[in-house]
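Note that one protein chain of the assembly has been removed; the remaining protein chains are unaltered in position.
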Amino acid sequence: MTNTWEQVRNYVAGKWQDSLAVDRVLVWDPATGERLGNVPMSSSSDVGTAVQAAAKAAPMWRRVPVGERTNFLFKLRELLKQNFEDLSRTITIECGKTLAESQGEVQRAIENVEVACGTPALIQGYNSEDIAVGIDEIMIRQPVGVCAVIAPFNFPAMIPFWFLPYALACGNTVVLKPSERVPFTMQKVFGLIDTIGLPIGVVNLVNGGREAVDALLDHPHVRAVSFVGSSAVARYVYSRAAAAGKRVQCQGGAKNPVVILPDADLTMAGEIVADSAFGCAGQRCLAASFAIAVGEAAEPFTEVIQHRAESRITGYGLEQGVQMGPVITPESKARIETLVDRAVSDGAKLVVDGRNAAIPDYPKGTFVRPTVLANLPIPSDVARTEIFGPVLSINHVDTIDEAIEFVNSGEYGNMACLFTSDGSNARKFRYQVEVGNVGINVGVAAPMAYFPFSGARGSFFGDLHGQGRDAIEFFTQQKVAVERWPKTWSRKF
Amino acid sequence: MTNTWEQVRNYVAGKWQDSLAVDRVLVWDPATGERLGNVPMSSSSDVGTAVQAAAKAAPMWRRVPVGERTNFLFKLRELLKQNFEDLSRTITIECGKTLAESQGEVQRAIENVEVACGTPALIQGYNSEDIAVGIDEIMIRQPVGVCAVIAPFNFPAMIPFWFLPYALACGNTVVLKPSERVPFTMQKVFGLIDTIGLPIGVVNLVNGGREAVDALLDHPHVRAVSFVGSSAVARYVYSRAAAAGKRVQCQGGAKNPVVILPDADLTMAGEIVADSAFGCAGQRCLAASFAIAVGEAAEPFTEVIQHRAESRITGYGLEQGVQMGPVITPESKARIETLVDRAVSDGAKLVVDGRNAAIPDYPKGTFVRPTVLANLPIPSDVARTEIFGPVLSINHVDTIDEAIEFVNSGEYGNMACLFTSDGSNARKFRYQVEVGNVGINVGVAAPMAYFPFSGARGSFFGDLHGQGRDAIEFFTQQKVAVERWPKTWSRKF
Amino acid sequence: MTNTWEQVRNYVAGKWQDSLAVDRVLVWDPATGERLGNVPMSSSSDVGTAVQAAAKAAPMWRRVPVGERTNFLFKLRELLKQNFEDLSRTITIECGKTLAESQGEVQRAIENVEVACGTPALIQGYNSEDIAVGIDEIMIRQPVGVCAVIAPFNFPAMIPFWFLPYALACGNTVVLKPSERVPFTMQKVFGLIDTIGLPIGVVNLVNGGREAVDALLDHPHVRAVSFVGSSAVARYVYSRAAAAGKRVQCQGGAKNPVVILPDADLTMAGEIVADSAFGCAGQRCLAASFAIAVGEAAEPFTEVIQHRAESRITGYGLEQGVQMGPVITPESKARIETLVDRAVSDGAKLVVDGRNAAIPDYPKGTFVRPTVLANLPIPSDVARTEIFGPVLSINHVDTIDEAIEFVNSGEYGNMACLFTSDGSNARKFRYQVEVGNVGINVGVAAPMAYFPFSGARGSFFGDLHGQGRDAIEFFTQQKVAVERWPKTWSRKF
Partner (left out) sequence: MTNTWEQVRNYVAGKWQDSLAVDRVLVWDPATGERLGNVPMSSSSDVGTAVQAAAKAAPMWRRVPVGERTNFLFKLRELLKQNFEDLSRTITIECGKTLAESQGEVQRAIENVEVACGTPALIQGYNSEDIAVGIDEIMIRQPVGVCAVIAPFNFPAMIPFWFLPYALACGNTVVLKPSERVPFTMQKVFGLIDTIGLPIGVVNLVNGGREAVDALLDHPHVRAVSFVGSSAVARYVYSRAAAAGKRVQCQGGAKNPVVILPDADLTMAGEIVADSAFGCAGQRCLAASFAIAVGEAAEPFTEVIQHRAESRITGYGLEQGVQMGPVITPESKARIETLVDRAVSDGAKLVVDGRNAAIPDYPKGTFVRPTVLANLPIPSDVARTEIFGPVLSINHVDTIDEAIEFVNSGEYGNMACLFTSDGSNARKFRYQVEVGNVGINVGVAAPMAYFPFSGARGSFFGDLHGQGRDAIEFFTQQKVAVERWPKTWSRKF
């Protein structure tokens, strides 16, 4: 394998290859500020080469029986397990999250491989005998061809695996473009993939930025596009891929509300919400970012949150005991702090101020400490803006109905959580909130790999989601055959 | 009900309403040339009113239990059965096809209602207990909201029913725009719908043309778009609806090849292919339009086709014994005849010439008689152009492999059929042709209502199709809930 | 149709026929004591004739496409709707329950027909392409042949419909034996079936008792047996049908506990439990018969129950305002009252005594008024005996854990319900109770027709249940085909 810690390479047609790109972008460890290496901004020509390799491999790969295709996934699972620690450390180093968070992420990636190992049962078509006398009909799921996966920086290992193992198991070939901010995790993963014996061209890795994305969206041989990123880019990708006639699924951003009722276990709720808001430094599309305390819940809940925010140990994710790492880039840190400034100037009370964090030994790290705002006036556009940092706003309303109205009034529809002990309230909330993922006494309602990773309104564009059965459906096209064998039947009737 | 044979009206918010449009377009009986009435080119304002009505009805309709929603469909089925003859005659009058063809179409519409009656079982979500100790996960299918259905002229009754009954049964509200060339069938159908007691605004009918389509594609309250039409417009609709962030499925055009092997029953094959090519005057997206005779099949097959083409009785679809009606408009007739001219000038042999048809008693009818071309040089762009008229080209190749290569070389991927007695050839063909719907010894491989109406490459844009389970999936969004009830469990473990 | 109110006949091979039986049993209206007619105790020879008719029809009926088979069910649904009142009155007259209860029952029967109308989508098999290179595999669901349905007295219309419509839609032929106590409802239903044009022998009705049952269980042409009745007979039927090598599903009896927590809405709980315990005079396999009040719930809950029991209007089910009818026979009344006697002598407190009921105008009716026992010592075997009458025992425990332990300690496992407002308790209960049907704040947890009618432990024998998908699976056998077409593939690889 290439030395992943210096120069990031592409993996095309079964080989590590240098991009033709002139532009290379530096990659930094966000905690230490160390330079980790550089990543090529692959050109549309690089992308073309990768897509060609994938297109060339597609007809042969499609003919490999599904049970043999999943055998590669069983192997990959073993390798991911064996390299669990190395992969986890890599994520922490390039992405900043704590080692425990990275481990959780790798575990999620593995679980998607496990579910995709079950593709032989999930990919089956259905059929009917005698739709008319002597005529049968059968629906067969066949691969769509070359699939592009475009992944974001915040889960360098997990998010590619919402798609990659399913696409492969279904007989497609894949070109994956990871985020240029965190290219090393996939360098490692492809180092493992390189050893499992997949036919040449079945999986390909192209590093880069917007040019590479556009090239994937426009290339006529790419038949399907899976994207996760901000809502603005998700809309763009959805629109551009569709304009090119492709099937496409785009997961966007979020501003996730959590609602706390007075009948909840408020200590537990506070702890869970703090973990949701500050875990992964708030850089999760399922991070809680707006807590709505109902009635008397406000005060005690805020106290727990404040305590949790203040006491959360922020630092280098590889160090023992650290509970939160840095945000991804200096630009990101600046943007988050500016949004906090704006919130304060718009009238929010600053309960815990995490700006201007100075972490001993890591002066170059892009740290933002846990930040808690209260009573942010709703007209403030910060109330609707995805901050993507460890910032939690707490507002207060009088009834669950007001809380639900607030949940449904925003642009996004990724997640909403409720804390309560009451079954009636839970059912009402689940029924009425217009989001894809609902949590009841849960802070991060991440669907298991055998469920779709859902999303609604401004948080998802398309119909079929990543993970599980949805992924199988997205990565196959249905062929329907109507068959009659006349000789026999003309004799019989 | 309004007098449908004069002035076409919209049906909005439970009432027949006049469009605000100034433009009205005349509608003609294509066989008699009689004026049937006129249809409004509804404005975006008309569309807005209908979408608003649908949006207003959506929250309430969603709360009606699915078993009550399907009760409306059981009623509608009864009414469609009771009005079977009237609906069939209406189709023939405005669309031109024979009464038997119209009856077949209405039957297909009814079958879709029947399958949608089974929505309570098909809409169920799935769930897992203990994804982790004490935590459950559940996926619930909920309606998407307001759905737009945009239908073509060639199946005025059937195609709206690929979508409408499923959308309703899933708890959505609908705005349907039929083709402005055949508005009367839906006038009749909505006359029936008007009597079944659906809540106000649940279904809405807007007549019109491009302005109405664009208004539906752009309206922020429309959450899903289902379209059937030409590939060019399908691409446009797919792209524009996606640009507006909607889920969208678009069925396009076709140029359907049928392959005849020497081991087929050639008489049977000829009869079936003739019915496929000339039935509905060739105005079907599943019409055979290019026959590829392999080896010795060419001569005897062509003979049967020639005989069938010459002897097919063309005339007014309501008259007994008539086997083929007119094409839809004078423009269509002119276009078809020009394409035949071009084919001939490009080198095709004219086996049967159906141009300049004169049908006694129907001098104003836009008739084209069955036309058979042979040996059309493949470079001719007519070989790849959807003619959408009763024109069949017959070419000859030496092997099934060449035939499959031809099938896969075109732009479209709607249907391909094979005639053979040999199981090996059938399997090979089914496996290798890149089309959505495959027929084996079948001329019109139309999927039953409990199968997706598939389509591939240039014939379909999207992932989920119309009819059956696909329709249920398209017309629902998945909400995933992760639930923990901590009190109990903290006690137990 | 035969005059159903005098002499009950069999319906065999498309004709109403007199049984050869010498024995006939009188049928009485349990409220008025009027003689309604008599029912033949069909001999094994009668059964043989019916099974032969069914066996003869089976090969042809299997070849009728499923979409045509369900067309008969759509017709039957219309007829059941049109005869809704007549059927409901018939049930009340022969079975005793109130008209509203009868109407509810007919509605449930219709819902099963509706779900079975969706069989074309539910009966589909599944398939895989290329299980090895060039080899395909397909699973096809085919009918099992002749199916026997043996039904109890308490739901003369509904319970046959848990099976009958599915068996038919799946292509089986059926011999149905209703309870000899309530033969008239099926006389009416078969009067309707007689008009829908089913081929001769597809459905057959045989009236009788044990001899008829045994003949069905032993007959080699009967391939599947569906039974609902007491657990003792269910065990017998399960064992004997299995000894004859048949597939078999048997729903047995119950002693259904309901648990009331102090955090429930106790008034609502009391009303719902009273309806569950006294509705249908307690003659439901989902009737609540043992209320376990936890902690402080006992007193207020008992008050509501007492009030409800005392005020429930008992009488002739056809009369307006009547809330409860008689039990089915004098023997049943005697048995119930004896059990109440025994409970009292075993130490139970008699809160409301419904014995020795005298209903004005109906001196011959077999009425038992609502009866409430408290603190029945658990060692009393009445605590574990299915009373099948309007008798509710209320006991008191201190914790939900004790309540669950009680639920799981009995022989039966049909239903258990919980009343609570707390989500944790609901989840714990649902998770831990070992019963087939669970209700949360529901008194009669009857699954909808698109769910299995479940049951566990001593309440169900078999694996696949009645209703919905389970019924489809039970009434089909799976044929798996592995196919290779070698000519093609030896050429390709």
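Letters are used for the chains, namely A, B and C, taken in the order the chains are written, and counting of residues starts over at 1 for each.
The working rule: a contact is a pair of C-beta atoms (placed from the backbone, for glycine too) under 8 Å apart; a residue touches a chain by one contact, two chains touch by 3 or more.
In this text, all values refer to a predicted model and were calculated from it rather than measured experimentally.
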Pick from A:D29, A:E180 or A:D422: which residue touches the chain that isn't shown?
A:D422
Which one, C:L26, C:V133 or C:M268, makes contact with the chain that was left out?
C:M268
Which one touches the absent chain: C:H307, C:K364 or C:R430?
C:R430
Name, in rising order, the residues on chain B that touch the hidden chain in the full complex.
63, 65-67, 120, 123-133, 138, 140, 142, 420-424, 426, 440
Touch rule applied to chain A and the missing chain gives residues 67, 70, 74, 77-78, 111, 114-115, 117-118, 120-122, 124, 129, 134, 136, 422-428, 431, 448-450, 468-469, 483, 485-489, 492
Residues of chain C in contact with the chain not shown
126, 128, 131, 135, 137, 139-140, 235, 238-239, 241-243, 245, 247-248, 265, 268, 421, 426, 430, 435-442, 445-448, 450-454, 456, 458, 461-465, 470, 473-474, 477-487
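Rule of thumb we're sticking to: only the chains that are shown with their structure count from here on.
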Out of every possible chain pairing, which has the most C-beta contacts?
A-B
If you average the Cα atoms of chain A and of chain C to get two centres, how far apart are those centres in Å?
48
On a C-alpha centroid basis, what's the spacing between chain A and chain B, in Å?
37
Flagged in chain B as touching 2+ other chains are 426, 448, 450, 483, 485-487
